[in-house]
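First the structure, in the form of structure tokens, and then the observations on it.
Rather than the whole complex, this shows some of its chains in their spots.
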Amino acid sequence: MTDVTLGHSIGGQRSAEIQQAYMAMARTKRMYGGIMLIIFIALMTSGFMLADSRNAGGFWNGILNVFQFPGEVISEASEKVALIPALMVKFFPSLIETINIAAASTLVGGLLAVALSLLSTRGLARFPALIGVFRRLMDIMRAIPEIVIALVLIFVLGGGPVPAMIAIAFHTTGALGKLFSEVNENASQKPLEGLESTGASWSQRMLLGVIPQVAPNWLSYALLRFEINIRASAILGFVGSGGIGYDLKNAFSWGQGRYDEVAAIFILLFLTIVFFDQLSSHFRNKLVTGA
Amino acid sequence: MTATVEFLPIDTLKAQADRLIGRKRLIGFAAPLVILAYFVYLFFAFDIPGLVDRARMDNAAILVADSYSHKTHITHDNRNGGLVFAIEGEAKGRYPADMRPEFVTPIGEDAVRVELKAGEFAEIEGSTLRYTRPDYGTVTVRIEGREIILDTPDGNVPDWIGASSTRVNITGEGGRAAVTRARTEVFRYSFGWELFWFTLDSPFYGKSFSELVGLAMSGDRIVGEKSNFAAMVHDFWNNPMWRHKDVVWAIFETILMAFLGTMGAALIALPLAFLAARNFTRLMSVRFAVRRVFDFVRGVDGLIWTIILSRAFGPGPLTGALAIMLTDTGSFGKMFSEALENVDDKQIEGVRSTGAKPLQRYRFGVIPQITPVLLSQVLYYLESNTRSATVIGAITGGGIGLLLTQAIITQKDWEEVSYYIMLIVLMVIFMDWASGVLRRRLIRGKTNGH
Amino acid sequence: MIWGICVLRIDKLTKRFGANAAVENVSITIEGSAMIGVIGASGAGKSTLLRMINRLADASEGAIWYQDREVTHLTGKAKRQWQSECAMIFQQFNLVPRMDVVSNVLHGTLNRRSTLATLFNLYPTEDIHRAIDILDRLGIAENAPKRAEALSGGQQQRVAIARALMQDPKIILADEPIASLDPMNAQIVMDALRRIHDEDGRMVIANLHTLDTARRYCDRVIGMRKGRVVFDGTPEQLTTGVARDIYGAGAEFSEATTSTDIAALEAGREALPA
Amino acid sequence: QEFTEFRIGILGGENAQDRMTSNECYRAKAEELLGVPVKLFTPADYDGVIQGLLGGTIDMAWLGASAYAKAYLTDPEAVEPIMVKTNVDGSYGYHSIGFARKDSGVTSLDDMKGKVFAFGDPNSTSGYLIPSIEIPAATGATMESGDYFGEVKFVGGHEQTIVAVANGDVDAGVTWADGMGAWEDGYNSGALRKASDAGLVDMNELVQIWKSKPIPEGPIVLRTSLPERVKIDITTLTASLPYMDPDCAYNFMAGEALGFQPISHDDYISIIEARKSKM
């Protein structure tokens, strides 16, 4: 680096050149910035207007009524507030089913993701030539929304928790696999090489060299995913996969007269999500900072 | 350090190491055992044995077969007479009077022979059906008065035939047939998505690719005033069987929901996040309130918001976009406020020391620092919301999700289902790719904190 | 220099953090365009003092006067006006690393320009030209379009000085401006500060960690210890004994506290033209 | 709120695209008549349409009786019934049909003790409301899971019920049919007929195990706050449709029917009472 010592300024002429050059750059940048801003605003407004026109109800009329429906639910629920605890107990088994779906799919998906991620990380892969294949596989698994798989599986397997579990696990594999392989890429190669030099097999190297390094980060991602999966499994209940989502949908659908059930399920679901959110952020903090 | 060795006898050290490895062994066994135990519990809780019984692999086979093939109905109307050939039995797939599928040959007045696969064939003569399987022989079904009579070579009813006095169903290897008093029908499966490009009423139906290119180039017009190419595009775009126009609109609506929802949420969450960040809002109560609001809107899934919003906004993409926006305001609010709590005070102080106004401090001290985090989160969510929008659409919104779920629920058009699934996967992969490109461009490339 | 034209008067200034007084009962009067070095061990209160002058921190007691303005009680617009008159340079540069050098320098004008225009990075052309002139004066004009984070430490500190100059301040406060720099860059930066003082006649107050820097560049040295001023005089008056007092050190002083040992200080003094 | 658009909500039963296609001719006629854009919306379930009517985002729909009752009970001022479809014989009713797989050995409700029973949509008259009242009367027990039936669940709609029974996911379910014609054809009209025609099920493999008393056909409703002129125009259009354009009417009415006749709220009081009893 050539640090021009003080006093040796480059002189007026060069300075003017730099000013010119900078002004030109600043103008282009401003222009790009302006154009991007205009494009963004145009996209947002035209998008909004289009969505507004294709919607049954308009935004400006609707916004006045947003509280009408929640209002109905809350007023009925508060009238029947005494019944809610009993209803919460009634729906608790469904909640357990939902949590089971989420836990099982996170576990299965997580284990598959571990294998796929190891197979698709440069430097670790068992079959380096197939890295691309495994990556695309994960991309596709990630891309298919759970509901698609669930619906197809319901057709084959009938309703119930298993289609939901498989659907979520499938998606989880893709999603976690990608995150895991990002973690793997940052793992140090040194312990691996050390193990390789002793004649350890691929699976031993992964087991002893990679997993201890990356496990905390994996776990942290898996916990995050678990939370997401609780929500997803509740949602799949809407299309007939059992669990609390099924009860919620029926109660919602029937409407007036069962809003106390809606409220009870809502409270259950919300408490669960908050509970696991707190629990997992607690563990994640511990894993990432501690350990 | 080496000195201590003499004080700790080697046997003690060995015993210690044994215990250590023993403990690890225990954990090594316990973890898989716990997981295994959980799976055993699930095995019964999810009733897997029952599932195996209930699983309908024939449905899976139909699904797979239908997803790459189509069926043609050859129908004789037994009340009014007349033979009709229609793809998928739909009015819009009906062959015009002067056309017939190449596997159908007329064998007389009001009579046809239908070549099926696996060497099977069926003949319809009036209301009478003759179904021939090479290894079995010919089954005859005829209508006599109010009765439907089934004649088999050996007089028994094999298990691939369902028969009663009012209806007979034949499920062969190469095709299907059904006879009721109302009609006599043969179903023939063929490979491919028939009518995907043009329906039978289009002059372009059945033309090969090179013929179509030739037509597009040639000057003489087939359809009225339109150029051939425009007519082709029009016929494809308005294909009543596959409805490409509606499907494209549906995909577009889905992306629109994701885009509006994500961006709207980011714009709302950014200012609110300042209220939830410890270092920008000293007031504990405000912070607490804002955070709980974030938790609440995030904790309720977008789908449930769609239901709640559907009263006010009705079905449509706007409702879906608003629902995504609500949920993501919570997620973004939480993430942005965490990013804000991690900002480096030095930069803010540097800007502050020049006498900058508060807004300027945020603009130059804070925004440039959080832009990369912000952008990458927003773009990640844009991609993942394309998937959410599919789900939300399935329930109220509209878009490709609705098309897909409806097609699945009616359990009819599996080729359409697989078409939609393919499109959805391509759409999500595209959004994934696009958001990745944008992320790389915006975060690394730009020198400015825009 | 005319007496009374620019006077910074610090009057019984105290800053307490809980029970602990970081700055205690400090009174200093600085007239004209002096170049002042403030020295003292880590935790002596040097930074806190400068931060109170710039109003990044509020005083617990006492007052700071500039001319006939009481600085300590300014709020809002008036406070920001004061901050724009008294630029601050930080040990860690405190630039916006992701923005380009010129934009960083232009932050020096934020106080004068409308909020809306600056929010969109719209600065008048003459400001941009002046920024580049200042960068040129500091020998880093070529780096104008680069991101601040792409520069070396010494260059970043000069950008920080350029930002300070862009404020066209009466006073420049520098809080250990060279502590993060290697010796060569340190020299470039201190030379720049001195030149600004000499050529522009701005008051410069610099916290310094190393005695020889203070001795070499400053007209007047203030020594602080545990929040109090324990020395105030010319560099020549700063003997080994005084330095030991300031740093509260015994014989082990030379190694422990500053980067320059006492012997070097003595040697350096002799080398100075009397 | 001025009248700039007329929005028709269409209930499920076919996939969204087919629903759009079947109703396209009606939409075009309405657009011509009203002089404002007419749009079709196809929410995924009954509730989507009801919410639209209640929130004022959907102006017209052809509801089931129970769905109408829900709209009425939530907001009596929201919608008013104008017309009802009449069957070929002039009646306007249909039945809720309980059915099971033939090979399951179930032939009546008595055989269903301890087995799995399926409803369709909670807002369906034939798929839930009526059987949930008449079946307990027949069995003498409630419809709670484990009380008479081993499990009672909602599978989502008429199509899903038929598929669930045919697949053996449930032992029996309820759906709708006009109750005329032959069982093997899936009766003359109804969800069973449609499924049978589509090749989804083989009616020979199913048996009827229960049949409800006649259920009044659901009304075509309009939002009460629509301009009077619009209500009259739509009523006229609908009533004259079978004469003006029989093909269009066939599509719009999803099969053979005599036509439409006016109907009022009072014709649904019994259903509303039934629904109230379930609240």
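So that you can tell them apart, the chains are marked A, B, C and D in the order they are listed, and the count of residues begins at 1 in each.
One rule holds for everything that comes next: contacts are C-beta pairs under 8 Å (C-beta built on N, C-alpha and C of every residue); 3 or more make two chains touch, one makes a residue touch a chain.
Every value quoted in this text rests on a predicted model; they were computed, and no experiment measured them.
Asks: Quick one: what's the chain stoichiometry for the entire complex?
Replies: Across the full complex in this file, the copy numbers are A x1, B x1, C x2, D x1.
Note that in this section only the chains that are shown with their structure count from here on.
Asks: Which neighbours do subunit A and subunit B have in common?
Replies: Where subunit A and subunit B share a partner, that partner set is C, D.
Asks: Report the chain closest to the protein's overall CA mean, measuring from each chain's own CA mean.
Replies: Answer for the innermost chain: A.
Asks: Could you tell me between which two chains the number of C-beta pairs in contact is largest?
Replies: Top-ranked chain pair by contacting C-beta pairs: A-B.
Asks: Once you find the CA centre of subunit A and the CA centre of subunit D, what distance in Å lies between them?
Replies: Using C-alpha averages as centres, the distance is 38 Å.
Asks: Give, as an integer number of Å, the spacing between the C-alpha centres of subunit D and subunit B.
Replies: Using C-alpha averages as centres, the distance is 27 Å.
Asks: Roughly how far is subunit B from subunit C, centre to centre by C-alpha average, rounded to an integer in Å?
Replies: 63
Asks: What are the residues of subunit C that contact at least two other chains?
Replies: Answer for subunit C, listing residues that touch two or more other chains: 121, 145.
Asks: Out of subunit D, which residues touch more than one other chain, so two or more?
Replies: 7, 9, 41, 45, 47, 51-52, 55, 57-58, 156, 160, 163, 167-169
Asks: What chain-chain pairs meet the touch criterion?
Replies: Result of the pairwise touch check is A-B, A-C, A-D, B-C, B-D.
Asks: Using the touch definition from the top, list the residues of subunit B that touch subunit A in their complex.
Replies: 35, 38-39, 42, 45-48, 51, 54-57, 59-60, 63, 253, 256-257, 259-260, 263-264, 295-296, 299-301, 303-304, 307-319, 321, 387, 390-391, 394-395, 398, 401, 404-405, 408-409, 411, 417, 421, 424-425, 428-429, 432, 447-448, 450
Asks: For a test of understanding, state which residues of subunit B touch subunit C in their complex under the given definition.
Replies: For subunit B paired with subunit C, touching residues are 346-347, 349-357, 359-360, 363-365, 368-369, 371-372, 447-450.
Asks: Which residues of subunit D touch subunit B once you look at their complex with the stated criterion?
Replies: Against subunit B, the touching part of subunit D is residues 7, 9, 12, 14-18, 20-21, 41-45, 47-48, 51-52, 54-55, 57-58, 156-157, 159-160, 163, 167-169, 182-185, 198-200, 202-205.
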